[in-house]
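Of the protein chains in this complex, all but one are displayed in their positions.
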Amino acid sequence: MQSPLPFFPEQASNFAENVDILFLFILVTCVFFVVLVAALVTFASFRYKRKRTGEVGDTVHSNMVLEVGWTLIPLILAIGMFAWGAAVYVNFRTAPKDTLDIYVVGKQWMWKLQQPNGRKEINELHVPVNRNIKLILGSEDVIHNFYVPAFRVKMDVVPGRYNTLWFRPTKIGKYHFFCSQYCGTNHAVMGGWVTVQDPADYAAWLSDEGGDVTPVAAGEKLFTQLACVTCHLANGTGRGPSLNGVYGAKVLFADGSSAIADEAYIRESILQPKAKIVAGFQPVMPTFQGLVTEEQILNLTAYIKSLQPQPVPTKGAGVAPAPTGKK
Amino acid sequence: MHRTGELYGQFKTLEQQKDTASLGMWIFLVTEVMFFGGIMLAYTLNRHVYFTAFAMGSNTLSLALGGFNTIVLLASSFTMAMAVWSSQTGKKPLISIFLILTIALGFVFFGVKYVEYSQKFRHHLVPGKSFNIFYCVNNPAGCPDMDAAELATEREELDKAQAQDPDLNAHAQLYYSAYFGMTGLHALHMVIGAGLLFWLLKESKAGRYTPQWNTPVDLVGLYWHFVDIVWIYLFPLLYLIDRHK
Amino acid sequence: MSTQPNHRDPQFPERHYLNETYGIRSWLLTTDHKRIALLYLASVTFFFFVGGFFAMMIRLHLLTPSGYLLSADNYNRMFTMHGVTMVFFFLIPSIPAILGNFLIPLMVGAKDLAFPKINLLSWYIYIVGGAFTLYSMINGGLDTGWTFYTPFSTVYSNSAVAPAVVGVFITGFSSILTGLNFLVTVHTMRAPGMTWFRLPLFVWTHYATSIVMILGTPVIAITLALAAMERLFGLGFFNPAMGGDPILFQHLFWFYSHPAVYIMILPSMGVISELIPTFARKKLFGYHFVAAASLAIAVIGFLVWAHHMFLTGQSTYAALAFSFLTFLVAVPSAIKVFNWVATLFGGSISFDTPMLYAFGFLGLFLIGGLTGLFLGCLGVDIHIHDTYFVVAHFHYIMVGGAVMGYLGGLHFWWPKITGRMYPEWLARIAALILFVGFNLTFFPQFVLGYLGMPRRYHVYPPEFQVYNVMSTAGASILAVGYLLPMIYLTWAAFFGKVAGDNPWPATGLEWKTASPPPTENFPVTPEVTWEPYDFHDRPDLGLDVTHMPEVAPAHGDD
Partner (left out) sequence: MSEHDDANHIVSPRTYLVIILTLMALTGITVMAAFRDLGRFNIVVALAIATLKATLVVLYFMHAKFSPRRTQLVIIAGIFWLAILLFMTMSDYVSRIDYRGVRFPIMHRMVEGSERRG
């Protein structure tokens, strides 16, 4: 962050400047009225302070010119603000034709995004700079809201219908996005990062599926990217069981049966999480079928195998680190 | 509050007291209008979006029973108005007679409503897990009150509707949510009204109501007529959505 | 204390509504509007501190970005229960059910409200509704947000939604009955000579509030009933999985809940309209305009609800219409503010505690109202909707405005309610603490909101921490500010200096009777012959009407 006490978020889209200027216009108008009223009240407080007990005020109690004046002036200013705001909003609700369409699905409590070429991301969004982007938003469960402060855009993600949201990123960088419609337990960590890239980098990223990293490291990265960490907390207090030391151990299931956790079990749990439910947990995990490649499953399995048992479960349940994907 | 005769302590005259009570009742009825307004809006929106399913749902109701109930309720409004008239003109025995008639008509309405509701239960037309608008056409044995010709017509209608709205069952369920919501709320008001009528009957038998003081009869009358008005709207909205073939 | 030349040695009346009868029964079965007001005072204060406790937990939790105090689920329960308690069980009944109940019959010169038994019934309904809601808070809590948005509340929430919704549903009828009682009382119970344009503005604003109560509350009642049916029996109107529409719920919810904001702020405006003329000793500037503005707010306030839904995918055309109407509703509020300020000019201003609250109200309401323009403005709302900017805005209105007015009114009429004065200097200090604490708590939240911190977050990115710490610090000061008046007002009710009938002195009819008033309010039905707030027409107040700052020719408008 630039200063310890910032007042404006970064301006990184075509809307940012429009919204900020409009905001400043209203702000200046409002500050003028606050100062005016404060000055009048202060002046009157000194000038008309009661000087002797029993004193009363004068008998002036109406003035048509004043009344009409302070009805019309606010009215005109209000209509001005309305018209300006309406212009910005209509532009925001009317996407241009030449957009890059990205599908976004919100579900408790993660975002699934899909690029036009089919590449999928979780809690991450890559977009090229200076290109009109249209997000098509849908929800699998409750109402969410996709919000990028640096772009000054947000839109509700309503189940049963889809909304659209467009913007043109103007600055290369990484920006927070949030869920800003309350959606349940982990509403606050249902966010991620928008990465605005140079078109060439974006194209390279689109075709690239990974790098030269060890399966464990790649698995660890995936574990965060796919938001597994939000539920599978190391201390066992999350919505899913802790995976520390699970590999090779005996797992008890809700229906009373049990199994040794091997590679096949881990794979099945990722792709068909509802097939076997660990005792004491709810079947809330979504399937990752189609979201992870075989290679990624292998990486994840490698990472889970590497996790050592954690001896002491600590208290402070359910506290996840500030927005996932930040690491 | 201190009470002298029929005049409550906070008032100066009987005239003022009556005026106040009547205004209070009217304002209460306005809140009732808004109360029904909320569910009316849910109905309007869903009818607008899922017209086919709503028309289909409406056609599964019995027009004969609905129409009969409309007549019954209108008649009860008439007898209620006559009860008010009897109290205004001091015909004490008539008050009780007209009140009894009103209550009787109210119970006829309940009876018919019971027949309708129980039929919907048997036909699996109550919103919930077992809701199935195709139940009767698929299980004629479960609906012995429908003959083969009726079932054939209904099958034809359902197929046509299904072609227009693939999610017909879900949307018909919304129609039935509106149907049970609106008629249920209306019936609840009728029950309250019937309770009030029984109370009036008890008081009128004690000879409490005179041409000078008959405010309770008047106010319950207003309430009863309001419930009637609600039904006047519910009848075409629920039973007559799309009757022409 | 200000002057009271006609009451040099005030006496406590021998017989009054407090000592007319004794015992628990005489309170629980009372139909006296003044006693019912005190019943409301006790229960509303209870809920205020319950809600305040939740607020403190929220602020303490947000001290650090990763919030170690509460789990995510518990944090969500805290802000939900804070909202539900404060909105439905504190703000909506606060001024109308306490001050309105106590004062409206006194102000119009009646012996009681039109329907005293219904008045008592409304208190019992409030208590039953409160009991349901408390039950849900203890058994399972509530985590839907006070807005109960579907389908989260009806399908996905794991908390005790049904009893809470039923509780709010029940409480709604308490509000309806109060509004009905006020409307009818104002229409039919006015004393001889009390014409419509001689009514104090407190009565006018309560009339406007009552209109909102009786026309809006039934809609939220049926909406919550449908939501409860949906949760319990699977009705589908608001459930997209069954073909229903969650946006419909929002329309129905805000049809009441936006005007409900005016239920909170209009009575407060009424209080301020009493305080300013009294302590400026001057007839309220533009009485007719302020009265008309109250009704305009109530009516236009019903036409703006969908401005809570600009980003739900609402039709663009509808958004334009609702935004335009939103700007229109700002105008009558502006008219009121300017008229209050104009009243000060040429007055004889004293700075007793109620007047300090009035000034505090002016400042906070002004900021709260003006920040509403940002949110009503479609272009800016895209960015600040559902952020802390909204949180700050509505707290400025609902706490800064409504609670300042409520406390100002409580101080102003405390001598009338109890017959005794509160400790003046302590009260002034408390008012100051409240003003400072309030601004420190909520002003940083405007900045947080514009920086992009969304509402209802139990953890947040570390760059937002500075402002959150400021806010929490302010909240601690604010807590002291709220505890102080409760303590000294309670003390003053028993041990304060005897106030006398009209300590300020003020012009309203309620000051013509004893403090505390007798059960029947006025021994003899009063006859009103003077214009409202007209000190010059009131030789009985013992003021020196020949001494005015400047004598200007009176305009014949009023």
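Order as written gives the chain letters A, B and C; numbering starts at 1 within each chain.
Assume a residue touches a chain if its C-beta (ideal position, glycine included) is under 8 Å from a C-beta of that chain, and two chains touch if they have at least 3 such contacts.
Just so you know, these numbers come straight off a predicted model, no measurement behind them.
Of the candidate positions B:Gln10, B:Thr60 or B:Ser77, contact with the unshown chain belongs to B:Ser77. In the full complex, chain C touches the omitted chain through residues 187, 211, 215, 219, 248, 251-252, 255, 302-303, 306, 313-318, 321. Although one chain is not drawn, its touching partners on chain B can still be listed: residues 15, 18-19, 22-23, 26-27, 29-30, 33-34, 37-38, 40-41, 44-45, 48-49, 63, 67, 70-71, 74-75, 77-78, 80-82, 85, 88-89, 167, 211, 221-222, 225-226, 228-229, 232-233, 235-237, 240, 242-244.
The rule is simple: only the chains that are shown with their structure count from here on.
Seen from the C-alpha centroid of chain B, the farthest chain centroid is that of A.
Chain centres here are Cα averages; for chain B and chain C they lie 38 Å apart.
Looking at chain C, one finds that residues 243-245 touch two or more other chains. Multi-chain contact residues, meaning those touching two or more other chains, do not occur anywhere in chain A. In the complex of the two chains, the chain C residues touching chain A come out as 2-3, 5, 65-68, 71-73, 76, 143, 145, 149, 151-152, 155-157, 240-241, 243-247, 280-289, 310-313, 316, 319-320, 323-324, 327-328, 330-331, 334-335, 337-339, 341-351, 359, 362-363, 366-367, 370-371, 373-374, 376-383, 385-387, 447, 450-452, 454-463, 466, 535-536, 542-545, 547-552, 554-555, 557-558. Remark: chain C residues 31, 110-116, 176, 180-181, 183-184, 187-189, 214-219, 221-223, 226, 229, 233-237, 242-245, 248, 251-252, 520, 525 touch chain B in the complex.
Put simply, chain A touches chain C in their complex at residues 1, 4-9, 15, 18-19, 22-23, 26-27, 29-30, 33-34, 37-38, 40-41, 44-45, 48-64, 66-67, 70-71, 74-75, 78-79, 81-82, 84-90, 92-94, 108, 141-143, 145, 147, 149-150, 152-156, 158-161, 163, 176, 178-189, 316-323, 326.
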